[in-house]
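Dropping a structure here in C-alpha coordinates format, bear with me for questions.
Moving on, here comes chain A:
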Amino acid sequence: MNNFVRNNMSVKRAVALSGILLCVGAAIPVWSAAADARAVMEGVYQQDQSKDMTIRANLEIVGKDGTGQKKKFVLKRIGGLGDSKTLLTFTDPAEIKGVTLLSFIHKGDPDQQWLYTPAIQRVRSIAPRERSEPFAGSDFTYEDIAERVLDDFTYKMLSDGEVMQGHKTYKIEATPVAPDRSQYKYVYFWVGQDVPVILAAEMYDQSGKKVREFHASGLKKVNGITGARHLEMISPLENTHTVLTIDDAQFNTGLDAKLFTPEALAESGKETKKKPAKNNQ
Partner candidate 1 sequence: MIQLVDVSKNYGTAEIVHALKHMCLSIDRGERVALMGPSGSGKSTFLNLVCGLDEPSTGSIKIDGIELSSLGDDARTRARREKIGMIFQTFNLLPTLTAIENVSLPLRLQGLSRRETEERAGKMLERVGLKKRATHRPDELSGGERQRVAIARALVFRPPLLLADEPTGNLDTATGEEILDLLEVLHREFNSTLLLVTHNEYAAKRCDRILTIRDGAIIGEEFVEHAQHGSD
Partner candidate 2 sequence: MLGALWFITFRQWHSHRLRVFLTVLGIALGVSVFFAIRTTNATLLDSLKLTVEKLAGKATLQVTSGESGFPEEILDKVRATPGVKIAEPVIEVVAHTQFEDQGTLLILGVDTASDQKLRDYQFDRSKTDVVDPLVFVAQPDSILISRAFGDKHGLKVGDKFPLFTSRGRKEFTVRGTFKPEGIGQVFGGNIAVMDIYSAQFVFDRGHNFDRIDVMNDPAQTVEAVQQRLRESLPAGIDVAQPETRGQGLENTVAAMREGMLVTSFVALLVGLYIIFNSFLINVNQRWKEIGVLRAIGLERRNVTLMFLGEALVMGILGSIVGIVGGYYLASAASGLMGSAVASVYGLVSTPERAIFSWNYAITSVVLGVAASLIGAWFPAHAAAQLDPTMALHNIESRKREAVLGWIRMAAGVLLIALGLVLIRWTPSTVGIKVQFVFAGLMLAGLTVLLPKFVQWTAQALRPMMSHFGGSEGALAVDAMIQAPRRSSATVGALMIGLMFVFSTGAFIQSYEGVMDRWMKRMLNSDLIVASSQLLRSPTYHFSEELGTKIGAIPGVKIAENVRFAVIPYANDSAALIAYQMKDFMDRVGYAVDDGDEKVAREKMPLGEGVLLSRNFSARFHVGLGDTLRLQTPTGPLERPVLGIMDDYRSEKGTIFMDRALYKQYWKDDSVDFIDITLNAGVDPLLIKQQIERLTANQEHAFVYTNAEFRGWVFGLVHQFFLMNNIQLIVAILVATLGIVNTLIISVSERRREIGIIRAIGGLRAQIRKMVLLEAVAISIVGVLTGAVAALFNTYFMVHTVGMALAGYTVPFFYPWLMILVTLPIVMVISLLAGWWPARRAAQVKVIEAIGYE
(Lines give C-alpha, C1' and ligand atoms only; values in the text may rest on other atoms or scores of the structure.)
Protein backbone atom coordinates (compact mmCIF):
# COMPACT_ATOMS: atom_id res chain seq x y z
CA MET A 1 0.00 0.00 0.00
CA ASN A 2 1.19 3.45 -0.75
CA ASN A 3 1.87 6.14 1.70
CA PHE A 4 -0.73 8.58 0.73
CA VAL A 5 -3.76 6.47 1.21
CA ARG A 6 -2.23 4.87 4.18
CA ASN A 7 -1.65 8.19 5.79
CA ASN A 8 -4.92 9.60 4.87
CA MET A 9 -7.06 6.84 6.15
CA SER A 10 -5.06 6.65 9.30
CA VAL A 11 -6.24 10.06 10.30
CA LYS A 12 -9.66 8.80 11.02
CA ARG A 13 -8.47 6.58 13.73
CA ALA A 14 -6.30 9.19 15.30
CA VAL A 15 -8.61 9.15 18.19
CA ALA A 16 -7.37 5.74 19.10
CA LEU A 17 -4.37 7.53 20.48
CA SER A 18 -6.09 7.14 23.74
CA GLY A 19 -5.00 3.55 23.45
CA ILE A 20 -1.37 4.36 23.46
CA LEU A 21 -1.84 6.63 26.37
CA LEU A 22 -3.46 3.83 28.23
CA CYS A 23 -0.36 1.84 27.52
CA VAL A 24 1.81 4.40 29.10
CA GLY A 25 -0.24 5.29 32.11
CA ALA A 26 -0.61 2.80 34.93
CA ALA A 27 -1.98 2.41 38.41
CA ILE A 28 0.34 0.69 40.77
CA PRO A 29 -0.42 -2.99 40.86
CA VAL A 30 0.95 -5.61 43.16
CA TRP A 31 4.16 -6.91 41.67
CA SER A 32 5.78 -10.14 42.46
CA ALA A 33 9.29 -11.10 41.45
CA ALA A 34 8.28 -14.07 39.45
CA ALA A 35 5.28 -12.33 38.05
CA ASP A 36 2.96 -14.03 35.68
CA ALA A 37 3.42 -12.53 32.22
CA ARG A 38 -0.26 -12.05 31.65
CA ALA A 39 -0.71 -10.39 35.02
CA VAL A 40 2.08 -7.96 34.22
CA MET A 41 0.40 -6.95 30.98
CA GLU A 42 -2.95 -6.69 32.70
CA GLY A 43 -1.36 -4.32 35.16
CA VAL A 44 -0.13 -2.15 32.32
CA TYR A 45 -3.52 -1.98 30.66
CA GLN A 46 -5.57 -1.35 33.71
CA GLN A 47 -3.59 1.21 35.61
CA ASP A 48 -5.58 4.13 34.24
CA GLN A 49 -8.91 4.27 36.01
CA SER A 50 -9.51 7.97 35.36
CA LYS A 51 -12.95 9.27 34.26
CA ASP A 52 -11.55 11.76 31.82
CA MET A 53 -8.30 12.98 30.37
CA THR A 54 -6.97 15.97 28.50
CA ILE A 55 -3.58 15.99 26.88
CA ARG A 56 -1.67 18.29 24.62
CA ALA A 57 0.80 16.57 22.36
CA ASN A 58 3.26 16.97 19.49
CA LEU A 59 3.67 14.43 16.77
CA GLU A 60 6.84 14.57 14.74
CA ILE A 61 7.22 12.26 11.80
CA VAL A 62 10.75 12.04 10.47
CA GLY A 63 11.20 10.72 6.97
CA LYS A 64 14.05 8.85 5.33
CA ASP A 65 15.72 12.08 4.27
CA GLY A 66 15.52 13.51 7.76
CA THR A 67 12.77 16.01 6.98
CA GLY A 68 10.12 16.14 9.63
CA GLN A 69 6.45 17.01 9.79
CA LYS A 70 5.13 18.39 13.05
CA LYS A 71 1.58 18.42 14.24
CA LYS A 72 0.07 19.57 17.48
CA PHE A 73 -3.17 18.36 18.88
CA VAL A 74 -5.33 18.36 21.95
CA LEU A 75 -6.96 15.12 22.95
CA LYS A 76 -9.88 14.83 25.33
CA ARG A 77 -11.31 11.60 26.55
CA ILE A 78 -14.18 10.65 28.80
CA GLY A 79 -14.94 7.17 30.01
CA GLY A 80 -12.54 4.36 30.61
CA LEU A 81 -11.20 1.20 29.07
CA GLY A 82 -13.76 -0.44 26.82
CA ASP A 83 -16.22 2.43 26.94
CA SER A 84 -14.82 5.79 25.97
CA LYS A 85 -15.42 8.84 23.84
CA THR A 86 -12.53 10.79 22.48
CA LEU A 87 -12.20 14.19 20.83
CA LEU A 88 -8.95 14.98 19.04
CA THR A 89 -8.45 18.45 17.69
CA PHE A 90 -5.44 19.48 15.65
CA THR A 91 -4.11 22.91 16.50
CA ASP A 92 -1.07 23.20 14.30
CA PRO A 93 -0.04 23.65 11.47
CA ALA A 94 -2.53 26.19 10.15
CA GLU A 95 -3.65 23.99 7.24
CA ILE A 96 -5.19 21.46 9.55
CA LYS A 97 -6.11 23.68 12.46
CA GLY A 98 -9.54 22.82 13.74
CA VAL A 99 -9.75 19.40 12.11
CA THR A 100 -11.40 17.31 14.78
CA LEU A 101 -11.97 13.61 15.23
CA LEU A 102 -14.64 12.21 17.47
CA SER A 103 -14.68 8.54 18.31
CA PHE A 104 -16.83 6.24 20.36
CA ILE A 105 -15.35 3.01 21.59
CA HIS A 106 -17.66 0.52 23.16
CA LYS A 107 -16.58 -2.99 23.92
CA GLY A 108 -18.29 -5.47 21.63
CA ASP A 109 -19.52 -2.86 19.14
CA PRO A 110 -17.70 -1.55 16.11
CA ASP A 111 -16.04 1.80 16.74
CA GLN A 112 -17.91 4.86 15.56
CA GLN A 113 -16.01 7.85 14.28
CA TRP A 114 -16.65 11.29 12.87
CA LEU A 115 -14.38 13.84 11.33
CA TYR A 116 -15.00 17.57 11.23
CA THR A 117 -13.27 19.75 8.67
CA PRO A 118 -13.66 23.48 9.30
CA ALA A 119 -13.05 24.73 5.74
CA ILE A 120 -16.22 23.12 4.45
CA GLN A 121 -17.89 22.98 7.86
CA ARG A 122 -18.77 19.38 7.50
CA VAL A 123 -19.00 16.53 9.92
CA ARG A 124 -18.63 13.18 8.24
CA SER A 125 -18.85 9.74 9.64
CA ILE A 126 -15.93 7.46 9.03
CA ALA A 127 -15.75 3.75 8.52
CA PRO A 128 -13.51 1.70 10.85
CA ARG A 129 -9.90 1.19 9.88
CA GLU A 130 -7.59 -1.73 9.35
CA ARG A 131 -5.23 -2.58 12.18
CA SER A 132 -2.12 -2.48 10.06
CA GLU A 133 -2.79 0.99 8.69
CA PRO A 134 -0.44 3.69 9.90
CA PHE A 135 -1.81 6.40 12.12
CA ALA A 136 -1.62 9.96 10.76
CA GLY A 137 1.19 9.09 8.39
CA SER A 138 3.35 8.14 11.32
CA ASP A 139 5.26 5.01 12.12
CA PHE A 140 2.52 4.01 14.56
CA THR A 141 -0.11 1.69 13.20
CA TYR A 142 -3.63 1.63 14.52
CA GLU A 143 -2.87 -1.61 16.26
CA ASP A 144 0.05 0.01 18.01
CA ILE A 145 -2.03 2.83 19.41
CA ALA A 146 -5.35 1.11 19.88
CA GLU A 147 -6.77 -0.15 23.10
CA ARG A 148 -5.23 -3.54 23.44
CA VAL A 149 -7.39 -6.46 24.17
CA LEU A 150 -5.64 -8.59 26.70
CA ASP A 151 -7.20 -11.81 25.52
CA ASP A 152 -6.04 -11.39 21.92
CA PHE A 153 -2.56 -12.57 22.89
CA THR A 154 -0.92 -15.25 24.96
CA TYR A 155 2.02 -14.09 27.03
CA LYS A 156 5.26 -15.76 27.94
CA MET A 157 7.78 -14.41 30.41
CA LEU A 158 11.14 -14.76 28.68
CA SER A 159 13.60 -13.33 31.19
CA ASP A 160 14.44 -10.25 33.07
CA GLY A 161 15.17 -7.63 30.49
CA GLU A 162 17.81 -4.93 30.43
CA VAL A 163 17.60 -1.98 32.76
CA MET A 164 15.91 0.86 30.93
CA GLN A 165 16.01 4.44 32.16
CA GLY A 166 16.79 3.20 35.60
CA HIS A 167 13.99 0.67 35.68
CA LYS A 168 14.43 -3.06 35.74
CA THR A 169 12.26 -4.72 33.12
CA TYR A 170 10.53 -7.96 32.28
CA LYS A 171 10.91 -9.17 28.71
CA ILE A 172 7.61 -10.66 27.64
CA GLU A 173 6.74 -12.36 24.39
CA ALA A 174 3.18 -11.82 23.19
CA THR A 175 1.77 -14.09 20.49
CA PRO A 176 -1.67 -13.50 18.95
CA VAL A 177 -4.19 -16.25 19.68
CA ALA A 178 -5.30 -16.10 16.06
CA PRO A 179 -3.63 -14.49 13.04
CA ASP A 180 -6.61 -12.18 12.45
CA ARG A 181 -6.12 -10.53 15.81
CA SER A 182 -2.83 -8.94 14.94
CA GLN A 183 -0.68 -7.91 12.00
CA TYR A 184 2.33 -9.27 13.92
CA LYS A 185 3.62 -12.78 14.29
CA TYR A 186 4.91 -11.92 17.78
CA VAL A 187 5.87 -8.89 19.85
CA TYR A 188 8.49 -8.50 22.60
CA PHE A 189 7.59 -6.11 25.39
CA TRP A 190 9.93 -4.68 27.97
CA VAL A 191 7.77 -3.70 30.92
CA GLY A 192 9.10 -1.88 33.95
CA GLN A 193 9.24 -4.10 37.02
CA ASP A 194 8.53 -1.13 39.30
CA VAL A 195 6.36 0.90 36.92
CA PRO A 196 3.48 -0.56 34.94
CA VAL A 197 4.68 0.97 31.72
CA ILE A 198 5.92 -0.57 28.48
CA LEU A 199 9.35 0.94 28.10
CA ALA A 200 10.24 -0.73 24.86
CA ALA A 201 8.82 -3.12 22.30
CA GLU A 202 9.83 -4.91 19.13
CA MET A 203 7.28 -6.03 16.56
CA TYR A 204 7.89 -8.84 14.10
CA ASP A 205 5.87 -9.42 10.94
CA GLN A 206 4.60 -12.72 9.61
CA SER A 207 7.94 -13.51 7.98
CA GLY A 208 9.72 -12.92 11.28
CA LYS A 209 11.29 -9.61 10.26
CA LYS A 210 11.52 -6.83 12.82
CA VAL A 211 9.31 -4.13 11.37
CA ARG A 212 9.01 -1.72 14.29
CA GLU A 213 10.82 -0.72 17.42
CA PHE A 214 9.28 1.28 20.24
CA HIS A 215 10.91 3.28 23.03
CA ALA A 216 9.24 5.20 25.83
CA SER A 217 10.92 7.67 28.14
CA GLY A 218 10.28 10.71 30.31
CA LEU A 219 8.02 8.93 32.74
CA LYS A 220 5.82 11.22 34.76
CA LYS A 221 3.14 10.56 37.31
CA VAL A 222 0.00 12.71 37.29
CA ASN A 223 -3.04 12.04 39.42
CA GLY A 224 -1.49 8.73 40.37
CA ILE A 225 -1.12 7.61 36.79
CA THR A 226 2.36 7.01 35.45
CA GLY A 227 2.97 7.64 31.82
CA ALA A 228 5.79 8.25 29.40
CA ARG A 229 5.98 11.72 27.88
CA HIS A 230 8.29 10.83 25.06
CA LEU A 231 7.32 7.96 22.77
CA GLU A 232 9.31 6.96 19.72
CA MET A 233 8.41 4.43 17.08
CA ILE A 234 11.08 3.40 14.57
CA SER A 235 10.54 1.56 11.31
CA PRO A 236 13.97 0.04 10.71
CA LEU A 237 13.09 -1.26 7.24
CA GLU A 238 11.91 2.10 5.98
CA ASN A 239 14.39 4.11 8.03
CA THR A 240 11.73 6.46 9.35
CA HIS A 241 10.67 7.26 12.85
CA THR A 242 7.99 9.14 14.70
CA VAL A 243 8.22 10.91 18.00
CA LEU A 244 5.17 11.64 20.09
CA THR A 245 5.76 14.14 22.84
CA ILE A 246 3.12 14.75 25.45
CA ASP A 247 3.41 18.29 26.74
CA ASP A 248 0.69 18.16 29.29
CA ALA A 249 -1.63 15.53 30.68
CA GLN A 250 -4.52 16.12 33.05
CA PHE A 251 -6.95 13.62 34.48
CA ASN A 252 -10.42 13.86 35.95
CA THR A 253 -10.96 17.55 35.16
CA GLY A 254 -14.69 16.98 34.69
CA LEU A 255 -15.11 17.23 30.93
CA ASP A 256 -18.66 17.82 29.69
CA ALA A 257 -20.05 14.68 28.05
CA LYS A 258 -22.29 16.89 25.85
CA LEU A 259 -19.25 17.96 23.89
CA PHE A 260 -18.68 14.41 22.75
CA THR A 261 -21.41 14.19 20.12
CA PRO A 262 -21.40 14.75 16.33
CA GLU A 263 -23.93 17.56 16.81
CA ALA A 264 -21.68 19.34 19.24
CA LEU A 265 -18.83 18.86 16.81
CA ALA A 266 -20.78 20.73 14.15
CA GLU A 267 -21.70 23.41 16.65
CA SER A 268 -18.08 23.91 17.62
CA GLY A 269 -17.41 24.69 13.98
CA LYS A 270 -20.23 27.18 13.98
CA GLU A 271 -18.74 28.98 16.90
CA THR A 272 -15.29 29.21 15.45
CA LYS A 273 -16.46 30.20 12.00
CA LYS A 274 -19.38 32.37 13.04
CA LYS A 275 -21.24 30.96 10.08
CA PRO A 276 -24.11 28.54 9.79
CA ALA A 277 -22.66 25.06 9.74
CA LYS A 278 -23.65 22.74 6.96
CA ASN A 279 -24.13 19.34 8.32
CA ASN A 280 -26.65 16.66 8.34
CA GLN A 281 -25.62 14.61 11.29
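One rule holds in what follows: contacts are C-beta pairs under 8 Å (C-beta built on N, C-alpha and C of every residue); 3 or more make two chains touch, one makes a residue touch a chain; residues count from 1.
Picked so that all candidates are chains of the complex that A comes from, given by their letters.
Treat the numbers as computed from the prediction; the structure is a model and nothing was measured.
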Which of 1 or 2 touches chain A - same complex, any copy: 2
For the chain A and candidate 2 complex, residues of the former touching the latter: 1-5, 7-12, 63-65, 69, 71, 90, 95-96, 98-99, 115, 117-120, 122, 124-127, 136-137, 278, 280
